[in-house]
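Removed: one protein chain of the complex. Kept in place: all other protein chains.
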Amino acid sequence: MTSIGLAGGWRIKQPSVIPGFGLALGFTLTYLSLIILLPLAGVVWRTASLGWSGFWAIALDERTVSALKTSFGTSLVAAAINVPFGVLVAWVLTRYRFPGRRILDAIVDLPFALPTAVAGIALTALYAPNGWIGGLLAPLGIKVAYTPLGIVIALIFIGLPFVVRTVQPVMEELSRESEEAAATLGANRWQTVRRVILPGLMPAILTGFALALARAVGEYGSVIFIAGNIPYVSEIAPLLIVIRLQEFNYAGATAVAAAMLIVSFAMLLAINLIQAWSRRRYGYGG
Amino acid sequence: MAADTSPSRGPIVSPSFTGATTEHKATRWTLTLIAVSFLLLVIVLPLVSVFAEALSKGFATYLAALIEPDAMSAIRLTLTVTIIAVPMNIVFGVAAAWAIAKFEFKGKALLTTLIDLPFSVSPVISGLVYVLLFGAGSVLGPWLKAHGVEILFAVPGIVLATIFVTFPFVARELIPLMQEQGTTDEEAALSLGASGWQTFRFVTLPNIKWGLLYGVLLCNARAMGEFGAVSVVSGRIRGATTTLPLHIEILYNEYNVVAAFAVASLLALLALLTLGLKAAMEWRYGAEIAAATRH
Partner (left out) sequence: MLRRRQVLALGAFLALFGLAAGAPALADTTLLNVSYDPTRELYKDVNAAFATYWKNKTGETVTVKQSHGGSGAQARAVIDGLDADVVTLALAGDIDAIAKNSKKIPADWAARLPHNSAPYTSTIVFLVRKGNPKGIKDWGDLVKDGVQVITPNPKTSGGAQWNFLAGWAWALKQHNGDEAKAQAYIAALYKNVPVLDTGARGSTTTFVQRGIGDVLLAWENEAFLAIDELGPNTVEIVVPSLSIKAEPSVALVDGNVDAKKTRAVAQAYLEFLYTDEAQKIIAKNYYRPTKPEAADPKDLKRFPSLTLVTIDDFGGWAKAQPRFFLDGGVFDQIYKPGK
């Protein structure tokens, strides 16, 4: 257990024998600024032209708030469903051996590769009342396509690989020794999983959750096909941005975009802070 | 990967051996069953429906949709964009992961969050930002155009939007892995007199090789499949600025569902192929990977 993080001090960087900090960080910051921050500054700039009151009028407009609620609500539900299932999938894929495992392992990445529009079309075809799954659910009175439930389905599809692929490498890295030690000390399997394995996985699980959530909030291509897009019911925030652009209302569009940016940035930051905290709390693995 | 060597982990396992670090047979079966059914429902079924649609008019129609000139031009453009965008994000990902995972510094959580940001930025906005930056209404756009540089509605704009969208993939894959690995190995190498570059090349890189590969594959797949952001900056000029996903949308909007799904299946196949390649490498170099990841 090495932990440089334990040393105190108020300098920007804590001392380390490892070289390349300046180069790595310098390059990272430059690239980040050019590709991400500078263009995003454009959004802020356009929004700023509205002034504070103008921005808040749009951000707190009933329609905007309801679209943001739909986007964040469905994303939260989808990410919350993806965490247990994603961890389970990662666990089964790393720990168990069964026929077809490699194929399943490869297929987890599919949502990354499939263009989101295709995913949307395929999912809508499946879940529409005349689709393979929608047809089974329709007699039970369950409607999926063109309801918020449909949005959740699309977002589960989009988010799953984020959880699995973030958790999986760490799970593979986990040392068997600590599990064996726990078992030797009399812990049953459930206790070992809960007390030894899960804490080690926690940072990765949180990252996976955050990424699945963050990705889901902005998702557009796959959702518009299955959502129904009814204002105040199944209208997502990115669609509202498109609508504002269509009205040649750039300031309105960037204001909604900025509102989304602020909320998701705050969420991501919170989760990254929790993660940093949990890493200090549980230390590094390996 | 270390698991390959132990026979005790499969659902099918000799009943005489129930190690202390594995679950009961019934538990294993149940968990496997749940995971497999979930994957079948969420991922495999949509995939199957893509192929079912693509092949619904027979293989000849399927093939015709792929070798048609507009489809070929879309394939070329998609490959061009990927070849530029992915390496740039690899270099960035390794540098960012090195800075974040190997050092403790102020503002690290902020930096990590900024790296995650493109995930949460709606693809619509990712395209929009470049329109705001380089569009006819901006300061930069008309100036560049006057000097003969086309960014928006041309290949550079598509490359930029793709880089933006795939920005965090490599970094995000490497950061938790490198954090998990800690700095012990590098410190040992340095204390034995290795230079910084040697340490990275011979100690860190082998350790992160497989995580890096995952990251590159994901970055690659997403770069090829990105739709929303690219559609904003592309101008959709058929045969010139349409990438594969845009071509799929065009076909779909022409009621040419079979061709649309045929091209979509090509992207899915491409992804499956690279992932198969990864699996094959793992199988061949399994021992080496196990050695690299087992401490």
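As written, the chain order gives the labels A and B, with residue 1 at the start of each chain.
As a convention for this text, a contact is a pair of C-beta atoms (placed from the backbone, for glycine too) under 8 Å apart; a residue touches a chain by one contact, two chains touch by 3 or more.
Because the structure is predicted, anything quoted here is derived from the model rather than measured.
Asks: Can you list the shown chains that the hidden chain touches?
Replies: A, B
Asks: From the list B:25, B:57, B:145 or B:209, which touches the chain that is not on show?
Replies: Within the whole complex, the residue contacting the unshown chain is B:145.
Asks: Looking at the whole complex, which of A:31, A:72, A:112 or A:146 touches the chain that is not displayed?
Replies: Of the listed residues, the one touching the omitted chain is A:146.
Asks: Given the contact definition stated above, which residue among A:125, A:214 or A:271 touches the chain not shown here?
Replies: Answering carefully, the residue with contact to the hidden chain is A:125.
Asks: For the chain that got dropped from the picture, name the residues of chain B it touches.
Replies: Residues 75-77, 79-80, 83, 131, 134-137, 141, 145, 152-153, 155, 235-240, 250, 252-255, 257, 273, 277 of chain B touch the chain that is not shown.
Asks: By the contact definition given up top, give the residues of chain A that touch the hidden chain.
Replies: Residues touching the hidden chain, for chain A, are 62-63, 124-125, 128-131, 145-146, 224-225, 228-232, 239, 242-249, 252.
Throughout what follows, only the chains that are shown with their structure count from here on.
Asks: State, to the nearest whole Å, the distance from the C-alpha centre of chain A to the C-alpha centre of chain B.
Replies: 15
Asks: Could you pull out which chain B residues touch chain A in their complex?
Replies: Chain B reaches chain A through residues 1-3, 9-12, 20-24, 28, 31-32, 34-36, 38-39, 42-47, 49-50, 53, 88, 91-92, 95-96, 98-99, 102-125, 128-130, 132-133, 138, 160, 163-164, 167, 172-173, 176-177, 179-184, 186-187, 190-191, 196, 199-200, 210-211, 214, 217-218, 221-222, 224-228, 244-245, 248-249, 252, 260-261, 264, 267-268, 270-272, 275-276, 278-279, 283, 293, 295.
Asks: Show me the residue ranges of chain A that touch chain B in the complex, using the header's touch definition.
Replies: 2, 4-5, 12-14, 16-21, 23-25, 27-29, 31-32, 35-40, 42-43, 45-46, 85, 88-89, 91-98, 100, 102, 104-119, 121-123, 125-126, 132-133, 156-157, 160-161, 165-166, 169-170, 172-173, 175-176, 179-180, 183-184, 189, 192, 203-204, 207, 210-211, 213-215, 217-221, 237-238, 241-242, 245, 250, 253-254, 257, 260-261, 264-265, 267-269, 272-273, 275-276, 279, 284-286
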